[in-house]
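Notes for the one structure printed next.
The complex appears here minus one protein chain, its other protein chains still in place.
Chain lettering (A, B and C) follows the sequence in which the chains are written, and residue indices restart at 1 in each chain.
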Amino acid sequence: MDWLANVEAMVHHSRIKVPYTWSVGETGSRFFVELRDHRRILGRRCEGCRTVYVPPRKMCARCFQDTGAWVEVGPEGTLLTYTIVRYANELQPVKAPLAYGIIQLDGASTGLVHLLGDVDLKAIRSGMRLAPVFQEKRAGTILDIAYFQPVKAA
Amino acid sequence: MSGEKQELLVMQSGEKEQPFHYAVGRYGSKFLMELRDHKKLLGIRCPKCRKVYVPPRQVCGPCYEKMHELVEVGPGGTLVGYTILRFHFVDPETGHPKPVPYGYGFIRLDGADNAFQHFIDVRDESKIKVGARMRAVFKEQRKGNLADIQHFEVIDPVKEIGKPL
Amino acid sequence: MPNRVAIVGTGQTHHCTRRLDVNGVELIYEAVQRALADAELKIQDIDGVIIGNMDHFEGINYVDCWSIDGSGGFGKPTMKLTTGGTTGSTLAIGGYHMVASGMFDKLLVIGWEKNSESDTTGAITTAFDPIWDRLVFAGAISGLAVEASVYMATYGVTEKDAARVTVRDRRHACLNPYAHLRKEVTIEEVMSSARLSDPLKLLDLCPRTDGACAVIFASENVAEKICPKPAWILGTANRHLYTYLGDADFVNLPSLQRASAELYKKTGIREPLKQIDVMELYIPYSFAGLSWIEALGLCKPGEAPRLLWDGVTDLGGELPINASGGVISCNPIGATGLIRCAEAALQIMGKADKRQVPDVKIALSSGFGGCFWSDVLLYGARKPL
Partner (left out) sequence: MERVAIVGVGQIQQERNKVQDTFADMVFEATTKALEQAGIGIRQIENVVSASNDFWDGRTISSMAINDACGSYDKNISCVEGDGTFAAFYGMTRILSGAYDTTLVVAHCKGSESHSAHITNAMFDPLYVRSLGVDSIGSAALQARRYLDRYGITEEQCALVSVKNHGNAFRNPCAQLPLKLTVADVMKSRMLADPIKLLDASPISDGACAIILAREPVARKITDRPVWIRGVGYCADAYHLGDRDLAECDALSKASQKAYQMGGIRNPRKELDVVELYDAFSYQELLWTEGLGLCGRGEGGKLVESGATQMKGEIPVTPSGGLLSAHTVTAAGLVRIAEAVLQLRGGAGEHQIPGAKTALAHGVNGPCGQSHCVWILGV
């Protein structure tokens, strides 16, 4: 009898768990320190094409040169697109369902991916105005912004 | 800002891990089954070049032939090369330091043409020489993985320098 | 007719233990800007990018996509090649074929690694089989230590012979402003350094390094306009002989024997020691500086120690090896094979400054990695026929 027919197909359950320590770099560190210490959101402007990058970039991919001035952006912005994730994965910082958006902060040319919170999930629409809610305890990470919430009409 | 030394941050992945469910395949599974159930080591023979490979796999790389004939090999063998790991490093299966020192050797099992790597018992380092006769020591509780072999131990150290392989 | 291909510009970062001031993308950007400046080109002149590293050193998936801001790949054909330690040389071989094919005129090739971002041995261990290797394997050091044990047992070579390789490379590194470890060491220091994995000691081994390297490959119709003395690629070859570590023949790196034999045949090299003027070899540890130059046919098996002790491979010797200081002085892994290529090219171009070997006409670079795999490239000052 062919031995291949009688083999149980084994599975080796394992994991890759290599701890990483990523360098944020000078540009990103400035961004996170401002977020942490002053609840300010900074972008960087390319002096070639005038694009204001948020999160800030050391370089402009299009002009391929160093960006120049730091620019304070937001704190409010406009929702470019969004989704409500209904399933859970182990990496989500808050419980599903959770909403993500890409937010163009006032003064920025690019969008920032982040969480949406304090919001009726059914009422989320592209184009709505949003403002950041900062964590009380901030560690110098992107989650120092807890989420963006709708700006209440004046 | 200027003149002040800038704070440079790092981000850490901490305890994050990626789980995997690696298929052993039928050829490897057969090896692990025999190891678990009968404390036997299996190789597979290429129908063309007649070389016996451990662990068994489907293809002979050099001949590009499909293999089928299983051959029992070992549990004795010859030490082809070895080292003793003494430095600290992170075990990527746990994210934590791997216990060192430990012996790591390639053993050409009797009846096989390639070498099989495993722990080697280094409690008496003076006995560990390239060319030493070794044998597999099996665990009592076997689960169907490579750790069912405790390690290989020296049964006959050699004095002369032998040409390996 | 395939195009002839030459290297027309190179750029490297100042390689070091840890670059906290830049993230990975910014490190890549630094090398790319230097290569563009070296060739006096703008990013708009570049018509494609290939990039490589080893994913699990930094934990970045789809590096070709992630690195766009710094690689210059925005709006361009961009691709990732990776083969482990050989990645850098694999990239160089890729650069050659892609330009020779006529599909690109000016191709930017980038290798990088930020080894400070993880435990190098832990990450390399994931390169090996989860079922058959990871229980016992401990990264490149363990495999190389086994190779050294076999080499010593086979030819009676000593640890002291191997130490001579470290002494050479570390001495050369002092002449290279980009090298990571730029301090001479003595035989005694190597011999008395910490024992990591018998018979290997700390100073037998390469460091772990943050660094990036970028090289611009150009086709013959533009190469000489960009660079008056470009480094022409004369040939490439490689071998991945093994899938399983246990299948490896640990004596004299057969993959390098076969790859170099093919390269020599294709390029008419009969006496490499005489015909080649300088070699930049991926020698990640001291014993490889003996065993692998035997594989390259510089001498008979077991005879390399004599070449080393006689100074044949030192700067000023008959065939200087690793004028840059080599891998023992600097190892940002995904960049390392490409640094060998860049350094060989600099020697041909006459731009190697203090580490320049006089009047280089033919240079060779190699790459090592994966499961005892090898890559080789040959460069010439003269445009090939």
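In the analysis below, a contact is a pair of C-beta atoms (placed from the backbone, for glycine too) under 8 Å apart; a residue touches a chain by one contact, two chains touch by 3 or more.
Bear in mind the structure is a predicted one, so any value in this text is a computation, not a measurement.
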Chains in view touching the one left out: A, B, C
Thinking of the whole complex, not just what is shown, which of C:V22, C:A100 or C:A214 touches the missing chain? C:A100
Have a look at C:I28, C:I43, C:I60 or C:V165 and name the one touching the chain we're not showing. C:I60
When the complex is taken as a whole, what residues of chain C touch the one chain not shown? 1-2, 23, 52, 54-57, 59-69, 73-84, 90, 93-94, 96-98, 100-103, 123-124, 126-130, 236-244, 258, 262, 369-371
Even though one chain is not shown, chain B touches it at residues 11, 13, 18-28, 57-62, 64, 66
Even though one chain is not shown, chain A touches it at residues 7, 9, 11, 14, 16, 20, 22, 24, 28, 53-55, 61, 80-87, 89-93, 98, 100-102, 104, 110-115, 126, 141-143
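Here is the rule we go by: only the chains that are shown with their structure count from here on.
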Could you tell me the distance, in whole angstrom, between the mean C-alpha positions of chain B and chain C? 28
When the centre of a chain is set as the mean of its C-alpha atoms, what distance in Å lies between chain A and chain C? 37
For chain A versus chain B, what separation do you get between their C-alpha means, in angstrom? 43
Residues touching two or more other chains, restricted to chain C: which are they? 20-21, 56, 59, 118-119, 122-123, 126, 130-131, 134
By the touch rule stated above, which residues of chain A touch at least two different other chains? 12, 14, 16, 18-26, 28
Can you check the complex and tell me which residues of chain B touch chain A? 6-26, 28-30, 32-33, 68, 70, 90, 92-95, 144-145
Going by the contact rule at the top, pick out the chain B residues touching chain C in the complex. 8, 10, 13, 20, 22, 24, 28, 53-55, 57, 61, 80-87, 89-93, 98, 102, 104-106, 114-119, 129-131, 145-147, 161-165
Using the touch rule from the top, collect the residues of chain A that touch chain B in their complex. 3-4, 7-26, 28-30, 32-33, 91, 140-141
